[in-house]
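Worksheet: the structure to be examined is printed underneath.
Note that one protein chain is taken out, while the other chains of the complex remain in position.
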Amino acid sequence: ERGEHLLVEPLNDTIGFYIKANRQIGEWQTPFQKLAIYDTPQYGKIFRLDDYNMTSEREEFIYHENLIHPALTVHDAPRNVLIIGGGDGGSSEEALKHPSVERVTLVEIDADVIKIAKEHFQAVHNGVFDNPKLRIIIDDGIKFIRETREKFDLIALDLNDPIGPAAALYTTEFFQHCHQALSVEGLLTLHIGSPTAHPERVTELTQRLNGIFSIVRPYTMYIPLYGAQWALAVCSDRHDPKAFTTEEIEQRIKTRNIQQLQFYNGETHLGVFALPNFVRNLVADKNK
Amino acid sequence: ERGEHLLVEPLNDTIGFYIKANRQIGEWQTPFQKLAIYDTPQYGKIFRLDDYNMTSEREEFIYHENLIHPALTVHDAPRNVLIIGGGDGGSSEEALKHPSVERVTLVEIDADVIKIAKEHFQAVHNGVFDNPKLRIIIDDGIKFIRETREKFDLIALDLNDPIGPAAALYTTEFFQHCHQALSVEGLLTLHIGSPTAHPERVTELTQRLNGIFSIVRPYTMYIPLYGAQWALAVCSDRHDPKAFTTEEIEQRIKTRNIQQLQFYNGETHLGVFALPNFVRNLVADKNK
Amino acid sequence: ERGEHLLVEPLNDTIGFYIKANRQIGEWQTPFQKLAIYDTPQYGKIFRLDDYNMTSEREEFIYHENLIHPALTVHDAPRNVLIIGGGDGGSSEEALKHPSVERVTLVEIDADVIKIAKEHFQAVHNGVFDNPKLRIIIDDGIKFIRETREKFDLIALDLNDPIGPAAALYTTEFFQHCHQALSVEGLLTLHIGSPTAHPERVTELTQRLNGIFSIVRPYTMYIPLYGAQWALAVCSDRHDPKAFTTEEIEQRIKTRNIQQLQFYNGETHLGVFALPNFVRNLVADKNK
Partner (left out) sequence: ERGEHLLVEPLNDTIGFYIKANRQIGEWQTPFQKLAIYDTPQYGKIFRLDDYNMTSEREEFIYHENLIHPALTVHDAPRNVLIIGGGDGGSSEEALKHPSVERVTLVEIDADVIKIAKEHFQAVHNGVFDNPKLRIIIDDGIKFIRETREKFDLIALDLNDPIGPAAALYTTEFFQHCHQALSVEGLLTLHIGSPTAHPERVTELTQRLNGIFSIVRPYTMYIPLYGAQWALAVCSDRHDPKAFTTEEIEQRIKTRNIQQLQFYNGETHLGVFALPNFVRNLVADKNK
């Protein structure tokens, strides 16, 4: 009958979820957003940006492994990776597990996210900020992608939901700039919403991507901290992640000696792209 | 700033989810449990048993298709199906989509569940209660399975969570009785908990099943009404659902002319069995 | 660990309260609003209008007795009472406990409120709808008060909060029309918000009333179903409810043989007008 301290997060206007917190570890107002860290019995420490759950100690691997490995594994020899957002370091850490990767460029607008993640989320970044292959640029991702002359083998958009300020990073124009910054064999990955909680968002973003990339492959997995099944997409002009067998992926994981995978394996590589019929309908390419 | 009418359901002691209701359509106390129906913006009508969400108009297909088709499709010619529980008719309806099925026996302890489902959940049962191949037996599943001399090609346990009275239907003894009631090529399917919300339950039930069946294949999918990813299992001495290709499953769906599948297809058949590493660890058979 | 069915109501943007419901008894969309009835362990049946708690079986007496008796008891011989709103019958029932009252006119815009209250809230109306002294007029209170040529000894505004459509019944213009419809010795009563949850509303409405009536006496009591302390006001040109002693009020209660009072007595008559300093500050008449 005691009081409780609940983190409540809506999925849309009529459904949502809650996570009991033991305590709040800290809160910081940066020039860009409000950061907060809570300790929870279920997920360990949770990192919140502007009152949205972003990552947590105990389930971060689900999102970060899935944002990076399905795309990076199908590239024969990725060398140059760009992460836009991702200041917690989790995506960078996954990318640098691929030995051919020579450099990961992390473009994060908010230096405080990195500072706080460094201090509090060892379980997420796993020391990646000390890796000399990681280049950190504190800048607006929109500006960076428009101005860069580099070509990347993978661009991963590791961003807030396309609501508020982050919406500008989900426009057709922005996606086109990403496309231009990719090498010929390059791939783009990003999250595109929950098929059950915001199906229109999934459909709209997929259509936008279909207008730019030859191959757009939505995939889904349940992300506990986001309270639902979530859709991501791999976009490319060359590589189709569904064109691989389980054994081929297993072989690449082995050859590249990728360690500490808590989610990704040869079976899940294909499993996440196995879309239920109702999700197929959401992401059907009407032009094809 | 108005008041709201929320259905709140815990997943475990520290996490849970809520669904806004428009209104409650009815509530009935039966000799066995409390039934309630709510109308919700997100899922249409929801059917609750003893304050647990059981099924809903708009997402029932996720659970019912996955409880039935992965097992029934890999059987060459299933004829005799047993559903224990499942008074909403959803599982029976899916089973009867397979043309070789001659009879589905539905053993439901609570006649009122069927009565109310008939009236309010057309979207779930889709008229199956009028199908002459469906035999309804109002009885205790434990008693039925102990006494039956029939052999079934599929037994699907379509039950409440293994808490309270339903716990008796998740014991080793009960599973052994199910095993005895299966034909040589028969399969058992059931749900075994959420890998993230109650990992111990998933592990314990898998171990129990591994002690009885030669082949136990856990599989997972996100079930919106249960608020998380959920694990089910196919158990058999003969059939391994993972031994099929996507194309073989697609061919069977086509040959059997299975209609109105909103989730299940040749890809998801394998996709749901593609376990992330952390789920593999939960369900590892320590004896093998 | 079971699910719950909660009625959640905000008090303002950042605080609120919840009441667990056993079940919803019914819901009706009328031309004016949404009505709903829930059964709850704490308050018995609750009547909700447009998702706001309005009244309940077990605590209705707190609001209804306080809306009626402090004003009506200080009038020497009230004969003609007007209730605007109040379709649940609770205020009318209290008014008719005063034997000098010859007629209560209930002006309710929504006939369905009365119909449903009659059927489900005997505990609130206590049969008052069969009392020949009660005249029911189904009409807009604004229109009625503008057009009536009657003079009333008490006008009680038994309305929704001054948000949305009900706001028009809290304007200076409407209060002036009420003033004109009062007999020389007549009194107006109404609720004016929660001093802690919406202090500005309390201040603003008091100022508005101070501009019209010579005597405005705010008073407060905790109303469980509204989740907080609430302020009401008695307004008059002649009668000051604070000018009576406890003994005088007790004597009037006895002489008038007022029965079944669960809240009101000679002490509470003065007690509710005993404003804490912080409430005095909210309702201070700046003109005096």
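Which chain is which? They are A, B and C, in the order written, and residues in each are numbered from 1.
To be clear about the criterion, a contact is a pair of C-beta atoms (placed from the backbone, for glycine too) under 8 Å apart; a residue touches a chain by one contact, two chains touch by 3 or more.
All values derive from a computational prediction rather than experimental measurement.
K.L.:
Since one chain is left out of the picture, which of the remaining chains does it touch in the full complex?
P.N.:
Hidden chain contacts in the full assembly come out as A, C.
K.L.:
Among A:N53, A:T105 or A:N126, choose the residue that contacts the chain missing from this document, as touch is defined above.
P.N.:
Only one listed residue reaches the unshown chain, and that is A:N53.
K.L.:
Touching the missing chain, which residues of subunit A?
P.N.:
1-10, 12-13, 21-24, 27, 36, 38, 48, 50-53, 163
K.L.:
If the missing chain were put back, which residues of subunit C would it touch?
P.N.:
12-20, 40-42, 59, 61-62, 196, 220-222, 224, 227-229, 261-265, 267-278, 280
Basically, only the chains that are shown with their structure count from here on.
K.L.:
Would you mind checking the shortest number of contact hops between subunit A and subunit C?
P.N.:
Graph distance in the chain contact network comes out at 2.
K.L.:
Mind checking subunit A against subunit B and telling me if their interface is mostly the same residue numbers on each side, over half, or mostly different?
P.N.:
same
K.L.:
Report the inter-centroid distance (CA atoms only) between subunit A and subunit C in whole Å.
P.N.:
55
K.L.:
Rounded to the nearest whole Å, what is the centre-to-centre distance of subunit B and subunit C, using the mean of the C-alpha atoms as each centre?
P.N.:
For subunit B versus subunit C, the centre distance works out to 52 Å.
K.L.:
Suppose each chain is reduced to the average of its Cα coordinates; what separation in Å results between subunit A and subunit B?
P.N.:
32
K.L.:
Two or more other chains in contact with one residue: find those residues in subunit B.
P.N.:
Answer for subunit B, listing residues that touch two or more other chains: 12-13.
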